[in-house]
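Only a single protein chain was left out; the remaining protein chains are all shown in position.
Each chain carries a letter (A and B) given by its place in the written order, and its residues are counted from 1.
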Amino acid sequence: MSLPSILIQLLNGLASASSLFLVSAGLSLIFGVTRIVNFAHGSLYMLGLYGAYSLIEALGRTPLGFWSAVILAALVVGLVGVAIEVLVLRRIYRAPELFQLLATFAVVLVIKDVALFAWGPEDLVGPRAPGFGSVEILGKRIPAYDLLLIAIGPVVLGVMRLLLKRTRWGALVRAATQDREMVGALGVDQARLFTSVFFVGAVLAGLGGALQIPREPANLDLDLAVIADAFVVTVVGGLGSLGGAFLAAILIALAKAFCIGIGTVHLFGTEIVFSKLTLVVEFVIMGVVLVLRPYGLRGKKPATPRTSGEIAPALTSPRWQVAACWMVLFLVVPLLGDRYVVVLLTDIACFALFAASLHFIMGPAGMVSFGHAAYFGLGAYAAALLFKRAGLPMEAALLLAPFCAGLFAVVYGWFCVRLSGVYLAMLTLAFAQISWSIVFQWDSFTDGSNGIVGIWPSAWLSDKSVYYYMTLALCGIGIVFLWRVLFSPFGYVLRAGRDSPLRAEALGIDVRSFQWAAFVLAGMLAGLAGAAFAFSKGSISPSSVSIGQSTDGLVMVLLGGVETLTGPVVGAALFTWLRDELARDTQSWRAVLGLVILLIVLLFPQGLVGGLKALIGRWREARA
Amino acid sequence: MSAVLQVEGLHKDFGGVRAVVDVSFAVDAGELLALIGPNGAGKSTCFNMLNGQLAPDSGIARLGGRDILGMSPRAIWKLGVGRTFQITATFASLSVRENVQMALYSHAGKLGSLLQRFGAAFTVEADALLDQVGMLEQATRLCGVLAYGDLKRVELAMALANQPRLLLMDEPTAGMAPRERVALMELVARLARARQIAVLFTEHDMDVVFSQADRIVVLDRGRLIAGGKPDEVKANVNVRDVYLGGMA
Partner (left out) sequence: MLSVKNLHAYYGRAHILQGVSLEAKAGEVVALLGRNGAGKSTAMKAIMGLLPPAEGEVSFAGRRIERLAPYRIARLGLGYVPEERRIFTELTVLENLEVGRQMPRPGVPAWTETRLFALFPNLARLRERPGGLMSGGEQQMLTIARTLMGNPSCVLLDEPSEGLAPVVVEQMAHSIRALKAEGLSVLLSEQNLHFSRAVADRAYIIEKGQIRFGGSMAELAADASLREQYLSV
């Protein structure tokens, strides 16, 4: 550990923190006024990078070309933000929060494929910033551009403060953040105000991305990586606070830099590799902040959630005839189909349990998770590691894995149930991203990005059909168990806590403890699904823990509909099959999927099964 | 006979504004005490301190020898306090019967079971309570689709589930049709007398207050300005001043 090396890491960290702050500031600003968490903000950052890359190529690698490109890229991204607001979000401001989040996620998918189409799958390394050399500090050479970036953070913070404090627009934004309705009653057109806020927020994200082009290659994974970081910064800093976002970005950058700078330390004979602890540090900071200040360093307790006036419908158990039909279908089809069908059905069984467990906490318990893949993936990894590293028999590994996933759910859930609504969703996503990073980075234990291979089931299960029936039995039992629980006193308490926490507390019910238990239960069953999935594939990769996997689950549930029990199962089957088909036929399956989601959100806010039920209901009414 | 709830020296400031100033009163078993006053007089603040939603600056509220001020709503419920809310709070996606069952399960401490069917227990008890408030015919309807007055009755049934010593009712008839209002409070009065429950309620419908309350206390700008039997309060000069702005 040396002072200069820490210093270098520090400056490096602060240079990244600037961009992270810009993204988070945009996210906060948009949320403050529109109450929408824009999942696509990381995508806008990514577009900023790609845009700057192309514009620099077009305008030339001169200082003028470089800076024109950066600013133009930010403005273009701003217009993309306007398009998102006008075309999608404006139509769903009154929809449930969940659908707004899902819509912005669909935008993520579309933008990813557009970027893939326009710029290709390869990382694009941008030019160095022309006219910037390096500066020598304490005998180490440091890029001067980094110093500029470090300065840009506070400058943007200052400019934003001025805009908000000194202009009419700023007064309107701050007023609308506190009381949108009153601003409307004073004659301000909200739609135009929202569009302008989206523009500014998107410009900030685009600028954050564009400024990084000399330091970071443009690539297609940036969208989700950046949004997860921005969520952590926002949760730590406090939603809606620019100063908080700045503080949090700096704090996290400093802590990380410190860890990397310390490097490897020998303490009492054990070797501690601090540079690998950066994620743990982020986690610890977030944990401490959330315990001490549940709404972030500078955040305030959100006003009482708006009364949506919508009432969650009653839960009805699936009719046994319907369940029997499904069972027969699942039992018989493999006998008729080929090997491909068996594999597809195995996937569907695993994802059905995954989706059902997500539905369990999302629907009846009312806790939206954007990181449910953490438990699926950790279950899969637990199974793989117990099998390969601990040398347990496959059957034991499969059955112990859910408990490992449950252990993580105990820890993560403890934090999560302290929050609600979007805060909760953002936190679940951050935990999932942390889990993913641990799996991805811990080469020596998890084989990092390669994943773990050679995890095959025991001999008696080696036949694909036999394994399928075993999976079907396990996942079927899991799903039926969850359904059963939903109709037990425990399940009723979850629904009661969702419907009216106030009333539940007044009846002496400790809602939070029940939610925590539900979180753990759902985590365990997702872990079981993950473990069964791992052995069916013979290998497991970090993508099973990824945000993509989490959102797949979310789409399955919402596709089928949160309001029904069979919805998630139908959604899982449909989604798995659809993705398979799309992936075979088209390069841009993500974009197609994104557009399908957007369509569903705009047309059927109750999901497919719910929408179908409503249609049938209306038809019956019309006939009667 | 000693009071069920004895409030002494209740006090609350909001950032320098004195919302409730040295308020004291008591409610006896089987008695309906109305807490009235103009908007902003401090009724809701008083209420929220008694039901655990707001911490007081000072004061004591003794319920059966224990000071309940500063306790959580959960702890207060466990001491035998039932509540109804100004804006009804029921479990909208559950049926009327299930709402009451929930209260009964909680009272019995049997909510943790994972595999038992919820509907298998406390149905008889729930129906008995629903019968008392006249909601038995609607037992299977969802609370989310009930008329407002009926929701108030369901709340009452839930509040009775833990065999309370004290009922706290915040604007129990707000939003109800005029005819329903008196009927609901008559029901409350009957139940309170039969079960010797003390009832403290706020109310803005003067017909209800003067026909149903046994005693009335009047708040104005955080202070108690009058108290007594309905006729005494009606005749009180201070009270007329507050309500009529000195013109009466």
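Please note the rule applied: a contact is a pair of C-beta atoms (placed from the backbone, for glycine too) under 8 Å apart; a residue touches a chain by one contact, two chains touch by 3 or more.
As the structure is a prediction and not an experimental result, all values here were calculated from the model.
J.: Which of the visible chains would the unseen chain be in contact with across the whole complex?
T.: A, B
J.: Out of B:L79, B:A108, B:L136 or B:A174, which touches the unshown chain?
T.: Considering the complete complex, B:A174 is the one touching the chain left out.
J.: From the list A:A129, A:L172, A:V203 or A:A534, pick the residue that touches the absent chain.
T.: Reading the full complex, the residue touching the unseen chain is A:L172.
J.: Which of A:G184, A:P393 or A:G538 touches the chain that is not shown?
T.: Here the residue in touch with the unshown chain is A:G184.
J.: Among B:K78, B:R195 or B:R240, exactly one should touch the missing chain; which is it?
T.: B:R240
J.: Tell me which stretches of chain A touch the chain missing from the display.
T.: Within chain A, the residues touching the omitted chain are 168, 171-172, 174-175, 178-179, 181-190, 307, 309.
J.: In the complete complex, which positions of chain B touch the hidden chain?
T.: Where chain B meets the chain not shown: residues 17, 36, 38-40, 87, 146-148, 151, 171, 174-178, 204-206, 210, 221, 233-234, 239-240, 243-248.
As a working rule, only the chains that are shown with their structure count from here on.
J.: Any idea which chain A residues touch chain B in the complex?
T.: 311-315, 484-485, 487-493, 495-496, 498-500, 502-510, 514
J.: If we count contacts the way the header does, which residues on chain B are in touch with chain A in the complex?
T.: Checking each residue of chain B against chain A gives 51, 72-74, 77-78, 83, 85, 89-95, 98, 102-103, 105-107, 110-119, 142, 144-145, 158, 161-162.
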